[in-house]
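Heads up, one of the protein chains got dropped from this complex, but the rest are sitting where they should.
For subunit A:
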Amino acid sequence: MSRLLGVIDAATSVKGLQDLSLNRSVASIPFAGRYRFIDFILSNMVNSGVESVAIFPRHQYRSLMDHIGSGKNWDLDRKRDGLFFFPPYFEPNENSNVGSFDRLEQHLDFFERSHQDYILIANSYTIASIDLNEALAEHLIQDNDITEITTSSRSLEMYILKKSLLIELIQNRKNSQFISISDVATQPLHHYKIGGYEHHGYAAVMDSIDAYFKHSMDLLDHSIWSQLFSTDRPVFTKVKDEPPTRYSAESVVTNSMVANGGIIHGRVDSSIVSRAVKIGNHSVVKNCIVMQKSQIGENCHLEYVILDKDVRIQDGVTLKGTSDKPLVLRKGAVREMAVSK
């Protein structure tokens, strides 16, 4: 039985991702063709044997709840332990980073009741495949109060600490003036022993559109792809019953990642194509991220564009962003060809 209780703070807002999080929480931003950000940390927890996971969302958690459901897809629909969803009774005033004490305090009884003696608290938007047991072992060996998981000394916003310490920090927060776990981990002046666990594999923190675009394109590198999607540490997600993707006689698809249910007629190069996407005849899609159910008509030309879900590009439209500044089309957007006189 795992000693770790998993806590996902899905409430931290990420300003840089606003275009993609207007109608959804950051945790449920689509990524890698068929996943949502939160799938990666959830799968890390499940693959590390964590049996109890608490998710703390902020407002606009409908898309997140719809995605997570009973937790069945992560094997977390359990009689004992399993998945817990803790919407706030009220939104804490300060906009803190990971592990807001005001937020956790609202469900303090859950922590007191849980039988696990260690807690892993993480953000929802770090993409990596990490064995959390190794991190816990390191925490115990170093005899830290708080262990921060890092990669190349950069914080992945994941922390391990004793449950009793978390409860103590929450209860003393008025005296200590610490507002969150990450606050404690970064402040120098206290007697807690803060240590690090270095994750040597691939890791990406999705804190801006730039990072989102860059790390999406990272997936086209096979060594990164195989690190994130190894067969013994699968990434679980909500399954959709889409058929295999259909390629027509005209399709030319290279250096791309394509999810199921697609119907591809045109040219696709160096792009990420999600589930149930349609790409019409003689269209070119290059260096793009196309999310679920978006439709691209015929004779279109798209470069460096991020298409959110359900975007429709009518026949003949040309749209170009740049590698530094990809164009983002919001969910449900429709683009028609400019009528020239």
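By definition in this document, contacts are C-beta pairs under 8 Å (C-beta built on N, C-alpha and C of every residue); 3 or more make two chains touch, one makes a residue touch a chain; residues count from 1.
Keep this in mind: contacts and distances are computed from a predicted model.
For the chain of the complex excluded from view, the name given in UniProt is "Glucose-1-phosphate adenylyltransferase" [choices: "Methionine ABC transporter ATP-binding protein", "Stage V sporulation protein AC", "Glucose-1-phosphate adenylyltransferase" or "Proteasome subunit beta"]. Residue in contact with the omitted chain (choice from A:N172, A:T186, A:S248 or A:S323): A:S248. Of the candidate positions A:S124, A:N144 or A:S256, contact with the hidden chain is made by A:S256. As for the chain not pictured, it touches subunit A at residues 32-34, 72, 220, 222, 225, 228-229, 234-237, 239-241, 243-261, 263, 272-274.
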